Every structure is written in C-alpha cells, then in structure tokens.
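Note that one protein chain is taken out, while the other chains of the complex remain in position.
Letters are used for the chains, namely A, B and C, taken in the order the chains are written, and counting of residues starts over at 1 for each.
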Amino acid sequence: MPAGTMAQDEKPLLEVRSLKKYFPLRKGFFRRLIGQIRAVDDVSFAIYEGETLGLVGESGCGKTTTARCILRAIDPTAGQILFRTAAGDVVDVATLSEDELRPLRREMQMIFQDPYASLNPRMNLLDIVSEPLIVIEGIKSREERVQRVAQMLEMVGLRPEYMLRYPHAFSGGQRQRIVIARALVLHPRLVVADEPVSALDVSVRAQVLNLMLRLQQELSLTYLFVSHDLSVVKHICNRVAVMYVGKLVELAPTEELFARPLHPYTEALMAAVPIPDPRIRSAMLPLEGEVPNPANPPSGCYFHPRCRYSQPLCREQAPPLQEAQPGHLAACHFAGQLSLRGVSP
Amino acid sequence: MQEQPILSVRDLRTYFFLDEGIVRAVDGVSFEVRAGEVVGLVGESGCGKSVTGKSILRIVEPPGRVVGGEILYRPQKVSIQKAQQANGFVDLAKLDPMGREMRSIRGAEIALIPQEPMASFSPVHTIGFQLVEAIRLHQAVDEEEARLIALERLREVGVPSPEQRFHAYSWELSGGLRQRAIIAMALACNPALLIADEPTTAIDVTTQAQVLNLLRSLQRERRMAIIFITHDLGVIAQVASYVVVMYLGCVVERGPVEDIFHSPQHPYTQALLRSIPSLRTPPRSFLPAIEGSIPHPFNRPPGCPFHPRCRSFMPGTCDRQQPTLQPVQGLQWASCFLLHPAPQGR
Amino acid sequence: MVAYVIKRLLLLPLLLFIFSVFAFFVIQAPPGDFLTSYIAELAASGTSIDQQQIDALRQLYGLDQPVAIQYVKWVTRVLRGDLGVSLDWQRPNLQLIKDRLILTVSIALLSLLFTWAVAIPIGIYSATHQYSWADYLFTVLNYVGVATPSFMLALVLMWVAFKYFGVSVTGLFSPEYVDAPWSLGRVIDLLKHIWVPVVILGIGGTARLARIMRANLLDELRKPYVEMARAKGLPEWQLVLRYPVRLAINPLISTIGWYLPQIFSGSLVVATVLNLPTIGPMFLRSLITQDMFLAGAIVLIYCCLAIIGTLISDILLAWADPRIRMEES
Partner (left out) sequence: MGEEPVLVPPGGRAAAEEAAVPLPGVEAKVAEAFYVAPNWKLVWWRFRRHRLALASGAILLLVSVVAAIPGFFATQDPNEAISTELFVPIQAVHLFDGGRLRPYVYGVRGERNPKTLRMEWRIDPSQKIRLRFFGRGYPYSVLGLFQWDRHLLLPEEQSVRVHLLGTDRLGRDQWSRLVYGTQVSLSIGLVAVFLSIFLGILLGGVSGYFGGWVDLVIQRAIEVLQSLPPIPIWMALTAALPRTWSVERVYFAITVILSLIGWTTLAREVRGRFLSLREEDFVVAARLAGCKRRRIIFRHILPTMASHIIAASTLAIPVMIINETFLSFLGLGLRPPAISWGVLLQEAQNLQSIVLAPWLLLPGLAVIITVLCLNVLGDGLRDAADPYH
C-alpha cells in the first residue's frame, strides 16, 4: 500500500485509549511518596497500517514516555494499548505479562534516539543485529544468522563485510543504520522511532530520513515518529499529534495541521520554529512563559496561562480532545472559532 | 569603504596536541566583525566553530593551543599598553591567555554566552553573587552599587522579580530564566562584542524564540556586535547579518546572510541547504542528502576537506591542493576550485 | 536546616538499637558464659571466688534466662549509664573508659585536622599542575602512603627515633605527668607528645584524601562554570579557589563519615604499638582476657563515635551545599 493514503474507516493497527503514566516522586531516608509526575495524562489516538504518525512536543511533554509505554519499555499506569496482530487478533499490550509480550516483539520494534547508548559496545554487528533472531526465532546456526544479518545490513546501506566490527568502528549516522537494522530484522509491522535523527548532524540527518522513508515503502512499515523538531515531523509524517504537558492538544493530517492549526499552542509552536530563510524573519511575538511542571500543572486547560486567546472558561475547565473538523481533533474550548495562523507551503 | 571592523580574525589556527596525534580543530579561519553586526558561525559537529569562539577569548584549554594567526581586536574601553597596540588594534593571539591584559578584555570588552546555562553557573553560589562578581571585576563600584547594577541587568533581560532571583541558586530557576540570567551576566559590563556559543541548543523551541528575540532587541539597543555560533541554519537565518560557514576547521564560504541562503557558491553550502527538511519543503519526499559522514578530525582528507563528499569533485585538483578563501561576488567569499582555478604547477 | 538536623537526629535511636544488639552479640560471642571462663581463670591463677558472689552475678546478668531478657537487662542498665564492671580491672567500665575517651577523641580529631590541612593543598596543587613533576612526586608519595599500614609507620618511626636520636616516642606523657592530675603543665606535655600519633595516623588518610581531592578537582575544572568564570576575566588562582575547589571539597565532607571510623580503627593499632593511654589498647586487652562487658561497652562507644562522625559530616555537608539542603527539606 502506498504510504500517505489511508482510510479512516479501516481498523487501526494500534489504538491507544486513555493512556496514563504517573511517575512517583519520592524523597528522604525511607523514600516517602510526596507526589506524582503526570508524564502522560489520558492520551488516546490510533495509528493505521502503513502510515506515519508524528508525536511532537517540547521536552517533558510526555511524547517519549508515550512511545515507550506502547512498547512496554515502561509499564503504563492505566489505559489500553490495543494492537492488531498479524493474525488479526486485537490484544491489549498494556495488560500482558512479559512472557505474553514476547511473541508480539516480532511485530513491534523501536528505534532509539542516541545511537551511542543504544548499541552494546561489547557486541559486534552480527551479535547485535541477530540478537532478536536468536531470542525470538530461535535461530541457532551461525550461517543462517550471518545470511540474515548480511541481507539486513545491505538493506540499510551498510556493507555486510562489516559484520564482525564493533560499534566503536562506526560514526553516528552509521550507528543509527545499525539500530534500524536491528529493529527491522524481524520484519515488524509497527516501528516506534523515538527522536531517531535529533542526535545526528544536519548533513547525516537527511540520509537517515531518506532511509526510513525508503524502508517504509519496501517493507510496508507503520511508524510512530516521535520528535521535537517540527520540520522533520512535517517532512516525514502523514498525521501529526501535538502534546503539551502530558496531554494531546491537537491531532490532524500533516498538511491540514500545518496549514490550519486549531489549537493556539500548535500555532505558537509553529511560529517559534526558525525558518532557514533570512527573507522571512518572523515578526510575531514569541510565546511567553514556560512549560509548566507536570507534577503541578495549572488548572483547567494546561495552556491557558500562556495562551493569548485565554478566556475565564479556560482557567476553570479542561477542554476535551474533540473532532472539530473531519479528521482534525483539537483540545480547545474555542477550536475553530479562532483564526490561527499556520505555515503557508 | 565599510567602517573599520572591531575584530578581525586572520588565518587563525588552534590545534589540540593529543597522545594520538594533532587535531587541527581550527585551521586557517579568517573573518571580520563590525560594530552592531551579528556574525553567524555555522557548521556541523567538529567544524571548529566553538573552538574559534574560545580562541578569540583565549580560553582554549590544554592540550589545545592557538598556534598561529592573528586575532586583531580594537579595544573600546580598556586601555592596553601602546607596545602591544598597532594602529588601534591589539593582537589577542599574542597576549598571555592568563595575563592581565587578556583578563581585562574578557568580560569587559568581549563576553561569552555559553552553551549550557545550567552548568555555567556554580551550583553552590547564588546568581547574585556571580553577577556582582562579574560587575566588580571590571568596574570600580562597591558591593551595593554592584547589586543595583546586577538587578538592573536582570530586569533588562526580562527576569521577573529580580530581587528574589538575586538570592536564588541557578538550579532553582527554570530553563528559560537560567538562560536569561546567563545573558545578564554576559552583559554585566556592557561588552562591545558578545560571543554566543550555541546559546539555544539546550532549550525548547518556544523558549528559543524568546531568547532569540531578547538577543535581537538587546543587540539593536546597544549596538553590540555578536558572534553567534550554531549548527542550526534556521537560527542563523533569523539572527545573523553575515554568515561564516565552516567545515572541518576551515571557512568554506562566508558572506551576507541573504547571499549565503539565496545564492550559495560553495558546493557544501549548497548541499547543506538542500538537505535540510524545513516547514516549506514538500512532505514525504527524498531529500537530496550529502553522502558519507564527517571525517574524524584525525583523518582530515588531503586537499579540500570536503572533496570526499563533494558532487563536483575534480580528481587531481581537489584532493591534491587546498583551496583558499577568495572573493566571489560583492562581500561573498568562498574557498573552492570551481570558483577559483587551482594555481598551476606542483 | 533545623528540620534537616532534627530529621537526622530522629534516626539515631534506630541506629543505636542496631549497634546495641551488635555490642551485646560481642558480649555473648565467646563460647560459654563469661562467668564460667572467669571462674576458670581465677581458679587457674589460684584465687577462688565465693559461690554466693557467683550466684549474685548470675542473677544480676540474668545468665540463666533467655538471651532476649539478658539483652533487655543489659540495655536498661546501659541506658541508666551503667556499663557494667570490668572483671579484669575490677572497676566500673564507664570510669575506665571515660579517662581514655578524651585522649582517643582528641587524637582522632587532630588527625582529621592534620589530614585536611595537608591533603587539600596537595590535591589542589596536583590538579592544577597535572602531569608536572611535583604532581608525579605527590602521586608516588600518595601511593606509598596508602600502602603503608599505620603501625608499620609507627614501628619505623619508633626505631628511627630511638636509634638515631635516642628518644622514645611512645606514650602521651612524660613519666612525671603519667599519673598526675590535669594541669597546665600536663596539657603542654601532652601537646609535646600527641603530634607523633596524630601524624602517623594522618599519613594514610592524607594520601587517600589528596588523591580524592585531585580527582574531584580535575573533574570540576572541566565543568562549564569554570570556563564561564574565566570568560568573566577572573584571575586564575582566585577562580580556582572560589569555584571548583569549593565544589570539590563537598564530596570530601561526606568522607568524614567513613574516615572517622577509619581513624578510630587505626588509632587502636597505633596506640597499641606506641603504648598510648587510649581506649584502643584497653579494648585489645579486654578481648584477649575475654573481659566481655568491657569489650562490649567499648564497641558500643566506638559505634556511637562513628555515628556522631557521620552525623557531623551530614550536617556539614548540608551546610556547605545548598542543593542537599534543598533536597532534604
């Protein structure tokens, strides 16, 4: 299926319902509980087969936590994570035990942000990339492993001869290719990419983005693409979800979102991105204040203290995420009533 | 003729002498800074942009050392002994980095905005203590006057209720406030030149926009010159008036910001600009990426440092000789054999 | 700050309970009860003891009752300030210990002072002059200092002093003051002698501390705030002393917590060699003669001293570092 076309009436590959992740705040000799950080607070969205959903927001907004909860790299506090397996069953990833999860690992994998921390320096490429093959597929024979790894390395643009090298022989961009090879060796259906290019240099970033696009086409992958960089998200995603202090504030198809944002935060975020063109110097006033502490968020709409359109209602009531226009969800009391500026293509 | 520059860096070389070999972090960098101008130093990791900034302040730490070139600075306030002055300029590269002359320039004439505001404050001293110290180092004021100046600076950079923040520690402030406080410290003595070393890399876009706005307005009000070091082409386009593009310790191209972004001459600049996804590029298309990766500083390719990744690579020329920076058009300079034929011979 | 100190103090009873159990374990550890061995010892030396006296003692210590009750009896007596009677010395333990405690503590504190006064300048010099010949020299000296057991140092010093200078460096007092009551003369005499054990005890710790200081300071010197301070135009020595040294010392403060127990340990052996009138030799003797109530009392004292050391270091650290104050309150 060509990426970019997706039918909303289709059943989603992954559906997240009211996902919550609270981190306890502890202190003192006996590590008393003194509060909670609501890293992810009631987040719901769906990802359809073959698409790329972008999850964007500033640091501490809970986008990485959401991504890691979906793969159960961390355990969510509450909510459902419904995944449709290749066999067609729908399972709730949130409630499965470690053993029950293992067969699902074949179908969902992760690409990490830091290509240095995510490769074990004690293992060579062959061992790193074939680890999932050994554990999940139970492949014992070295020849088979070598063959599969060679195929995979070639696919991500690395020479199979490098199989016996250790990660210290590779640069950041190449390491990220290794990380991608490891994630894709089992031919998963869903790939969660957590800031896959933000640790890379500008000139290498494009290579990795191109590779991800190409692999998506070749292997019909579905991506959840987490990033803080709006330009990258706009470039690679079909749909984009914007997070702010643990909540989704807006979700829409990429071009719709960028052309006609419905949430004031999205508007401000887009305006803040510096455009690499000296002729277009943004004249608008930047957003005032700072992202609130998720352990102690403001009342009502979390964005109201910084929102230029704020009304008394915003302070009292938290707006739910609602479909304001077909396929365009926003969590704002005045979604559609404000005239917000997007980015003209 | 343009007005005289306040800083003129000529063929600056800063090398790091490691056990494994010599890293030529900055290898022949030249550019000028005029009063009231924002010069952007842009490049990817390992291009030597930060080391250039530190070399100007002479705070490169061993095993790094400025080994050649001139850093001609025209003092605006401090009087430097005549012996070291030549037609109004002091060559900072010749001064003792720990000596009194250099110290009287640092902070007072040329100030630094560092990359990590959190780590750049001592965590066990209050913001106020560190501000007052910076003020009293270069101005003959007493404790109380210095305190008033410090509060004034904090107010100028938009720190709410400065009296309260004055007694706070850096880790008690939010990221944005910390960034403002560090700018207040850099401005403590009204420097003529500000070196901003990736000042917005560690912060979020909305905060970055605030900081950029603040810097822009401060610069306009005080007619300060700024050397703005960053890897983000977007930021450069928004703040700089003149851009210096670096690659592997060398300047590959420099020129007015409009020229660099709209008629780049060097293949590296051209490729770099094409390869970045922006809010204005067509979505889900293959980007014209630059092939390969940045060579390790130990293994600088011979000849033009960019030639192994260059699409216009000319065998026999680019890999043999190193191009020099030469004027192309107007104020734009580039260092490429495509634009300047290689000298014959050899 | 006050709340922090109070919180720390609230933990004390728990620790004291644990240590009292341990001290009691020490008392109970030798096979058979101590009375039996005591009687056996007396019998061996030809003295006999009245059966009634034995029964009274047995009653007092509850020796025919379960261990838990013996413990409770012992603890209640300790809480009333009664540490029992030394069978060996035939005097109350408290009285025996009290005389020697002051000397023990002052030697430990002086050693600590000596260590800090010497180690910190060395550490600063080594770190700011990394790879200079003096740095190498200090490094070598530090290695040797760490590797030399304090009693070896004491023995060698004793031998050298005697052989080449003909003086005896043992003891803390000149003969005329040994049993004299406290007076100004006695104090002066003490000061003339006390530096020997202080230096011997301090050497090993100095070496270790200097190395920690050097490593800490090297770490701190690489931090961006140093660069920022330099960019302000601060003179180098002022900069080093004001910022990185200040931060490098903080982790050293927390070493007091383990360093004081170390000094008490070391002083025990050194005091034995140098024949000092501190708790150490008395403890050794009590263990060898199985005078277990004295030994248990001394263990308890040692533990208390160690806790007080930790407490002081915690409080000092909170005083020196606002981040810790913040975190704990």
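The rule we apply is simple: contacts are C-beta pairs under 8 Å (C-beta built on N, C-alpha and C of every residue); 3 or more make two chains touch, one makes a residue touch a chain.
Given the structure is predicted, the values throughout are model-derived calculations rather than measurements.
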Checklist line | Residue of C:Ala3, C:Ile18 or C:Met326 in touch with the missing chain, whole complex considered | finding: C:Ile18
Next item on the list: Specify the residue from the set A:Lys27, A:Arg142, A:Arg159 or A:Arg341 that touches the hidden chain.
Entry: A:Arg159
Check: Per the definition of touch given earlier, which of C:Ser132, C:Ser168 or C:Gln238 contacts the omitted chain?
Finding: C:Ser168
Next item on the list: Check the options A:Leu219, A:Ile280 or A:Leu313 and report the residue that touches the missing chain.
Entry: A:Leu219
Check: Residue-wise, where is chain C in contact with the chain that is not depicted?
Finding: 15, 18-19, 22, 26, 29-31, 143-144, 146-149, 151-152, 155-156, 158-159, 162-163, 168, 170, 257-258, 261-262, 264-266, 268-269, 272-273, 283-284, 287-288, 290, 295, 298-299, 302-303, 305-307, 309-310
Item checked: Those residues of chain A which, in the complete complex, touch the missing chain -> 29-31, 68, 71, 73, 98, 102, 105-106, 109-110, 112-114, 117-122, 124, 131-132, 135-136, 151, 154-159, 162, 164-166, 168-171, 173-174, 177, 179, 182, 187, 207, 210-211, 214, 218-219
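By definition in this document, only the chains that are shown with their structure count from here on.
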Check: Which chain is most remote from chain A in terms of Cα centres?
Finding: C
Notebook entry, point to check: For chain A and chain C, what's the span in angstrom between their mean Cα positions?
Noted result: 56
Notebook entry, point to check: What is the distance, in whole Å, between the centres of chain A and chain B, each centre taken as the mean of its C-alpha atoms?
Noted result: 33
Next item on the list: Return the residues of chain B touching two or more other chains; collapse runs of consecutive numbers into ranges.
Entry: none
Check: Which chain C residues sit where two or more other chains touch them?
Finding: none
Check: Which residues of chain A touch chain B in the complex?
Finding: 3-4, 58-59, 171-174, 201-207, 209-210, 213-214, 228, 230-232, 234-238, 254-255, 258, 268-279, 281-282, 285-288, 290-291, 343, 345
Check: Inside the complex, what are the residues of chain B that reach chain C?
Finding: 54, 57, 59, 61, 98, 103-108, 111-112, 114-116, 119-125, 133-134, 137-138, 169, 171-172, 182, 185, 188
Next item on the list: Name, in rising order, each residue of chain B that touches chain A in their complex.
Entry: 44-45, 174-177, 204-210, 212-213, 231-238, 240, 257-258, 261-262, 271-273, 275-291, 293-294, 296, 309
